[in-house]
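Of the protein chains in this complex, all but one are displayed in their positions.
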Amino acid sequence: MTAGWRVGASLAARLISLAGALLVSALLATAQAAQAAPVAITDDRGVTVRLPAPPQRIVSLLPSLTETVCALGRCDRLVGVDRYSNHPASVRGLPTVGGGLDPQIETIVALRPDVVLAAVSARGIERLESLGLRVVALEPRTTAQARAALLALGGLLDAPRADRVWQAVEDGVAAAAAAQPSRVPPLRVYVEASAGGFAAGPSSFMGELMARLGWVNVVDAALGPFPRLNPEAVVRADPDLILIAERDAAGLAQRPGWAGMRAVREGHVCTFTPAQGDILVRPGPRMAEAAALMARCAAVRGTR
Amino acid sequence: MTAALRATGLAVSLGGREVLAGVDVTLAAGRWTAVVGPNGAGKSTLLRALAGVVPHRGAVMLRDRPREAWQARERARTLAWLGQAESGGEDLRVWDLVMLGRLPHQGWLAAPSAADRAAVTEALHATQAWAWRERTLGSLSGGERQRVRLARLLAVQAPVLLMDEPLANLDVPHQADWLALVRSLAAQGRTVVSVLHEVGMALQADAVLVMQSGRVVHHGPPADAATRAAVRTVFDDRLDIHPVAGAWVVVPRTASPGFPPRAAPTMPGFTPPHDSPGEHA
Partner (left out) sequence: MSAGSRPVVLAVALVALAVVGGWLGVGVGSTGWAWPGAAAADAVAAQIAWDIRLPRTAVAWLAGALLGLAGAVAQGLFRNPLADPFLLGSASGAALGVALALVGAGGASMALDGWSRLGLTGAAFAGALAGVGLTLALARGVQHTLRLLLAGVIVGVVLGAARELVTLADPAVLQAMQGFMLGSTALSGWPAVVVMAAALGLSGLTALGLGRVLDGLALGEATARSLGLPLGAARLALVGALALATGAAVAQTGLIAFVGLAAPHLVRAIAPARHASLVLLSALMGGALLLAADLAARALIAPQELPVGVLTALLGGGYLLWLMHRRGVLGGGS
């Protein structure tokens, strides 16, 4: 009886391992098949780029697209980035190929990328395409566009569960908003987005985050995404909180009439470093961090 | 004698001002006519109008054909003009600048022909500028440049030559050379019209055109006393004309103390029409 058991057991074991091997190889085969499947993406220009397989060598000319690729878990496929891409840390060691406005055509071609990711407003797209490279032009400026870009790139890169990645970002934003104390009336905020006095209007990316956090933007929606306001308009609006870059914060009191502003007098000014500025300004997967940054600062410096 | 140039009702307005007010003049062929007059008389403008380089009213007949009826290059080969105080071309070699005078003779893309080179050579020799033919114009003195520009005019080999102040910057020996040159040109049958500040030189011409305030006051040979009287009149009697060694010499009359100058006393009640105290002939 034991001999029969032993034979049966070893037969069963062999059968099971065979079945297992078959299963694994079947899975691998489907995985391979999935990897070898052609992919396509329609970019912001309306151009549809088709590739026989998900790209293995990617050059990115826009920091938010670099971050999106990495958020999708395909950071290892980047072979070159623009000089402004600095997150995550792993991309800092990659070869730089100039900027969106002055790409180094030669360097890009020498990297032999399967696809080049660029902003719509980048120069040199036609040149790269005329040299035989595939270019995908995406320039997300709002939350909706960032989501669309992430999902589209997820399809192109065959990244698993891109929608889950986005959901995590959305959850993060919601959490940041929820963590705030409830304020009645809501916080009135003025955000100066870039040097030269350009304010963040409600239709800009930062403006959308402000809305998600339940803040009121002192800038009128009709003025566009980045209007250059007359300084006295801000004085008249009398915001509860000011968000501004560190290097511009020092001169705040020198602006005519601003020294008397309540927010300036009582120190309700949030400053952000250049690194934090990158997070706030780029419409991409670090949206949750941006929201958290803003909420944290408001908790410390806001009136209520 | 045929008329090389005939102008009728020539009038020019510059900047709202009537610089030339209705001039009728006939310039005979084979003669040298000098144009004299005080500053602002319109002498240069007359020459420019005859040459057609300034817009004007009135008609100009070149060899009995209206000047506008001539084809541009043919007209340029027939009527050559040298402006007053010309400038430009300082970077050019003398040879090249004089060769520009051959432009009316040259085809569009043709290289200079043997005839062109001969004409330039002859012109450079006639103005004693041959030695500098390889130098640039800018390296020459004022008088030397003037001779080069004269050579440019001569290189055109036109039968009618209009010269405005051709003696500018020229020293006396070269003024004498110019005089000989113009006389030989007239003897060849060419027509020479020259605006001259040097009244003495002008009185060597075959005919003198006396101008004042945009009009021709007198046109006649210097041998004619009326011509000389007209010259004195337009210059406010501030000069004396004396014959010396068969030629007319002009001496400026300096103002006596007690400006303005008073005429010398004559018999009371008698004003001589042609004779004036300065006349000695």
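Going in written order, the chains are labelled A and B, and every chain counts its residues from 1.
As a working rule, a residue touches a chain if its C-beta (ideal position, glycine included) is under 8 Å from a C-beta of that chain, and two chains touch if they have at least 3 such contacts.
These figures come from a predicted structure and were not determined experimentally.
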Query: Where the complex has a chain not shown, which of A:Ala37, A:Leu131 or A:Ala253 is the residue touching it?
result: A:Leu131
Query: Looking at the whole complex, which of B:Ala29, B:Met61, B:Leu100 or B:Leu140 touches the chain that is not displayed?
result: B:Leu100
- request: Looking beyond the chains shown, say which of B:Trp81, B:Trp178, B:Phe235 or B:Trp248 touches the absent one.
  value: B:Trp81
Field: Hidden partner chain, touching residue among A:Leu11, A:Ala40, A:Ala110 or A:Ala144
entry: A:Ala110
Statement: Interface residues of subunit A toward the undisplayed chain are 98, 101-107, 109-110, 112, 120-121, 123-124, 126-127, 130-131, 196, 198, 226, 228
Task: State which residues belonging to subunit B touch the missing partner chain.
output: 48, 51-54, 72-77, 79-83, 86-89, 91-93, 96-97, 100-101, 103-104, 106, 108-109, 134, 136, 152, 156
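Everything below uses one rule, namely that only the chains that are shown with their structure count from here on.
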- prompt: From the C-alpha centre of subunit A to that of subunit B, how far is it in Å?
  reply: 85
